[in-house]
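In this view, the complex is presented without one of its protein chains, the others remaining in place.
Right after this comes chain A.
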Amino acid sequence: MTSPDTSGTEHPADTDDGRRARGFAVRREVLGDAHVDRAVAATTELTADFQDLITRYAWGEIWTRPGLDRRSRSLITLTALVAGGHHEELALHVRAARRNGLSVAEIGECLLQCAIYCGVPAANAAFAVARAALADES
């Protein structure tokens, strides 16, 4: 059976190695070299396959798709993380959102909107995480 991919854009290097290389490049652009270097250095036998999956799937396969720009992808990522209560990832992606062109005010608007869907406690926790993440940045 042929893959029902409809993205319409065949990457020239659409092999696992190609995805890995693309994934690392985007991951570095969005999360910053310092974070990716730390993640690579911290990789152990236990986490190696997971690190590789993140690079190939989340970054190499999804973040590189053409249908949405990175700023839009950051908005979706922030809210999905708040809804799921994934605060460690949220700090990372608040800093990534700045790199992808969202202003501090826009990040605040996004978290404010979370209050009506995820509840005030979820938004309260998210604002605390974002404030700390942005303080680290400056």
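Here is the rule we use: a residue touches a chain if its C-beta (ideal position, glycine included) is under 8 Å from a C-beta of that chain, and two chains touch if they have at least 3 such contacts; residues count from 1.
Rule of thumb we're sticking to: contacts and distances are computed from a predicted model.
Trainee: One chain isn't displayed here; going by UniProt, is it "Electron transfer flavoprotein subunit alpha/FixB family protein", "Heme chaperone HemW", "Carboxymuconolactone decarboxylase family protein" or "Xanthine dehydrogenase family protein molybdopterin-binding subunit"?
Mentor: From the choices "Electron transfer flavoprotein subunit alpha/FixB family protein", "Heme chaperone HemW", "Carboxymuconolactone decarboxylase family protein" or "Xanthine dehydrogenase family protein molybdopterin-binding subunit", the unshown chain carries the UniProt name "Carboxymuconolactone decarboxylase family protein".
Trainee: From the list A:Val30, A:Ala91 or A:Cys114, which touches the chain that is not on show?
Mentor: A:Cys114
Trainee: Quick one: say which of A:Leu31, A:Leu75 or A:Ala91 touches the chain that got left out.
Mentor: A:Leu75
Trainee: Touching the missing chain, which residues of chain A?
Mentor: Residues in contact with the chain left out: 53-54, 57-58, 62-63, 65, 67-68, 72-73, 75-84, 86, 88-89, 105-106, 108-110, 112-118.
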